[in-house]
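Note that one protein chain is taken out, while the other chains of the complex remain in position.
== subunit A ==
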Amino acid sequence: MTTIAVVGTGLAGVRAAEALRAEGYDGRLVLVGEEAAQPYDRPPLSKQVLLGKCESQDIALTDEDLRAVLDAEWLLGTRATALDPASRALTLVGGRSLHADGVVIATGARARTLPGMPQLHGVHTLRTLDDAHRLREDLSRPGRVVVVGGGFIGAEVASSARALGHEVTIVEYEQKPLLRQLGPEAAGILGRLHTDHGVALVTGVGVTGLVGEEGVREVELSDGRLLPAEVVVVGVGAVPNTEWLTGSGVACDNGVLTDERCRTTEPGIVAAGDVAAYRCRGGRLRIEHWTNARDMPVIAAGSLLATLRGQDPMAQPVHDPLPYVWSDQYGVHLQIAGRPGVDDMLELVSGSFDDSFAAVYRRDGEISGVLAIDSPREFGRLRRDLRSAWSIR
């Protein structure tokens, strides 16, 4: 019997399993996941979970019905440590090995940390449910919170910590948060969202040290300032989990390199989700957003099955979606589509930049992105315009 192993049991892994079964795969399916917890969804971790508005069962990615459909062997709490491409054998933690005819790499990414910092209580990153529970525990006591990094996760943590009544400061290395992703105007608007809600924003400085004995007491900034803090949350991006593939022959460069159909450089091995850097008309993209991890595994499953069935994978659909990310901060819904360049012009379409609005980015007159705050209907309409422009790129 054919065996397909899916490595990683986050959204991309579960979706790959779901897609394989939906495509009629009836062989053996093994899911290998480092986390011991049943698969869960990450976006609520920085939002509802920190606020205590939902529990583990509310964010489950599988239920009994889905597990029955998947009919899989679940190796949870089990890390894959190596992959031998010739035999397509996985080595699992403890030395056990698992032979597979096809492999889906869905090992995602982990939170980046600040290099060379001491291990102190009260210092957090946020990627897993355990991380969220530990942070929630620390946020249940009064104390000042410093968030390092003003990206999406930093912003959401700041918003949640503020809602819990804490004094919060965001330290952002750039002159404005998300400046390089969204350009100066949008970054200004998002920066104001923080300050309007009583969160202090310190920009243009780096963090050079964390001070404390057992627990953190102060955050040292590159301009010499010391910010008092009982809780520090480091939100400085994510690193793709590819180390385990060293020596496997699967080419990696800031993620697992794939073609438009999610195929890696080794036959019978595909990759999807946060870990995958896929080729597309725009060059190469590694997207760390939810919608990509939901949709890419479907393409990966299709091309893997075609390969295993001896069909032409080139006849399978490609992965080239319009990038999309949402974020919830301070009770507003933020939605962004496309890949606007920093220098693209932001043009208001409806509403007001001081409140809720929908806006488009333009490059040489052409629409290159859509940004909206609390305007889902207008966002949807504009995104459709952008999608048509994107598909004729």
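Simple rule for what comes next: contacts are C-beta pairs under 8 Å (C-beta built on N, C-alpha and C of every residue); 3 or more make two chains touch, one makes a residue touch a chain; residues count from 1.
Note that in this section contacts and distances are computed from a predicted model.
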| item | value |
| --- | --- |
| The complex's invisible chain, by UniProt name, from "Cytochrome c oxidase subunit 2", "ABC transporter ATP-binding protein", "Rieske domain-containing protein" or "Acetolactate synthase" | "Rieske domain-containing protein" |
| Given A:23, A:41 or A:84, the one touching the chain that is not displayed | A:41 |
| Of A:37, A:61 or A:236, the one touching the omitted chain in the full complex | A:61 |
| Residue, one of A:159, A:307, A:335 or A:368, that touches the chain absent here | A:335 |
| Subunit A residues touching the omitted chain (full complex) | 11, 15, 41, 61, 63, 290-291, 294, 324, 326, 333, 335, 376-377, 379-380, 384 |
